[in-house]
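My questions all concern the structure below.
Up next is chain A:
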Amino acid sequence: MDPKNIWITFPELLIWFPLVAGLVTFFIRKEKMVKQWAVLASLITLLISAASLIYADNGKYFYYNNVSYYWLRYLGSNFTVGLDGMGHMLTALTAISFPVIFIATYKNNYKNAHVFYGLMLLTQSGLMGVFTAMDLLVFYFFWELAVIPVYFLCSRWGGEKRIQATFKFFVYTFTGSLLMLVGIIYIYMHTVPTAAAEHSFSMNAVYGVMLSPEEKSWIFWLFFIAFAIKMPVFPFHTWQPDTYEQAPTSTTMVLSGIMVKMGVFAVIRWILPVFPDAVSKFDNIVIGLSVIGMIYASLIAIKQDDLKRFVAYSSIAHIGLMCAAIFTKSEMGLQGVMIQMFSHGINIIGMWIVADLIEKQTGTRKISELGGIAHKAPVLTIFLVIIALANIALPLTNAFVGEFMMFSGLFQFNFWYTAVAGLSIILAAVYTLNMIQKVFYGEANSITGTMQEISLSQKLILAVLVVLIFLFGVYPQPLFDLTKDTVLNIITRLK
Partner candidate 1 sequence: MEIKWYIGLAVALFCTGIVGVLTRRNSIIIFICIELMLNAVNLLLVAFSKMHAASALMQSNPDVVSDAQIFVFFIMVVAAAEVSVGLAIIVMLYRNTHSVDVNFLNRLKN
Partner candidate 2 sequence: MALFSAIMVVASKSPVHSILYLIVVFFAISGHYIMLNAQFLAIVNIIVYAGAIMVLFLFVVMLMNLNAESEPKKHRMLQFAGLISGGCLFLVIIAAVSESAQASNLVQLGGGNSGLIKNLGMVLFKDYVLPFEISSVLFLSAMIGAVVIGKKERS
Partner candidate 3 sequence: MNAIILTAIWGVMMMLGGAFIKSKTTPKYLAIFGLAAIIIANCMQMNSGMAFFSVDVKNMLHFNSFNLTFINVAFGCTLLLFLLNGRDIEKVGENVSEYFALIFFILCGIAIISTFNSLLMLFIGIEIVSIPLYILTGSDKRNLKSNEAALKYFLMGAFSTGIMLLGIAFLYGGSATGSFYIDNIISGNAPMPAMIAAGLVLLLISMSFKVSAVPFHFWTPDVYDGAPTVFTSFMATIVKAAAFFAFVRLFENTFGSMHAQWQTLIVILIAATLLIGNLTAVFQQSVKRMLAYSSIAQAGFMLFSLFAMNNLAKEGLVLYAAAYSLASIGLFAVLIKMKDYTIDGFNGLGKQQPLLAVTATVFLLSLTGIPLTAGFQSKFYMLMAAVQTGQHIWLVIFAVLCAAISAYYYFRIIQAMFFKECKEDVILADDITPAFKILLVLTAFFIIVLGIFPGMLTDWLYF
């Protein structure tokens, strides 16, 4: 396969198509057309990603999935993008999520929709970039770019406290990424000279960087804080519930479904291989934080009365587990994280869709005000119950496999962490069932009395999600095969 006769590669397509589509969107005036166009564009992206999955084998089709152009060649940074197993999976997740989101929220109307959908598509492009970047500087670019549109989306179309909340979110992440930038530069300055330039940002150069243990330790923190804020891990999480609560739901779906994965992804891609010894030096601290976070968030989730905050905290708990599993440095843990990234994306988007449907119909998110929806909208209820149970990792749903492996990875690391973290399984059951009972069971009241059954398109979307849930719950092997190489590479680097 000669790279010359490939005129464009999948990663490029995945990045540029949404970008162009988004820019086009800004110039469409009719709201209806805008929506159709957005759905169409996202579906095309989905097709592209599907096609890329066909050529996922990096050995055979390497040049379909990897490409590099000169960019700041004197600085030794080239525009290098590529898809490895993890990249394939996460781009696929991104590609699936957007059409789902667009269709599920098709009925929501926004003021100047063209801007809204344009920004959404730009976000998608940025995310694709993050997941495909093979050059540290390129990565940093997309990392920032993915946030900017979200900032505007949230503070333009969000709830009443949106401006403060979003601004907090922005400054918080911005500070984090600036710290990371210092780390990036420092690493760059210590990469070995190459032919093109005296230092380089390329992945290999960064992986092979020569640093003393002390340097690695503090640079590790520069990076980790940035990612921890994005994930978010325990003490850095406070921006999240406010933002999720204030943001328009479709943006919240992007935030929690995909953007959160940016942090997890980044830790796997840019921390584990670069600072192996720092990782094993601080693993106890990080895992400790994550475990505390899991319990803490689950406890708070029990007390939440706002559906959105509820989901937000439950998501914090799950992310905590992922972060902990990453730092166990065990194959089992990492594989678990891989599959869980995908599953969590699907499940939480499902949760948001249901929450949004309820809010759209009843006009409230207060759990205490709802009730008895089950016999007003049984189908909705069934979907929610399935998704919620998937969310608490019931067997034969996709999340179970992930959590099972992450936990057993954690167990190999240390028994007591696992025992404590395990409590979150119970707490998860507690808060989820509480929510289900309060919102769906019992007698209908004045607010929920007018509840209608959901429309066909919504049913279809949810059905798609549910199918995915069970598919990967019963037969997760494809995901394993996809990400196996990535994991093994990292493991070997960690050795």
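Going forward, contacts are C-beta pairs under 8 Å (C-beta built on N, C-alpha and C of every residue); 3 or more make two chains touch, one makes a residue touch a chain; residues count from 1.
In picking the candidates, the idea was that all candidates are chains of the complex that A comes from, given by their letters.
Since the model is a prediction, treat every value here as computed from it, not as a measurement.
S.K.: Please state which of the candidates 1, 2 or 3 is in contact with chain A in this complex.
M.R.: Only one candidate touches chain A in this complex, namely 3.
S.K.: Inside the complex, what are the residues of chain A that reach candidate 3?
M.R.: Of all residues in chain A, those touching candidate 3 are 71-75, 140-141, 144-145, 148, 152, 155-156, 162-163, 167, 170-171, 174-175, 178-179, 181-182, 185-186, 188-189.
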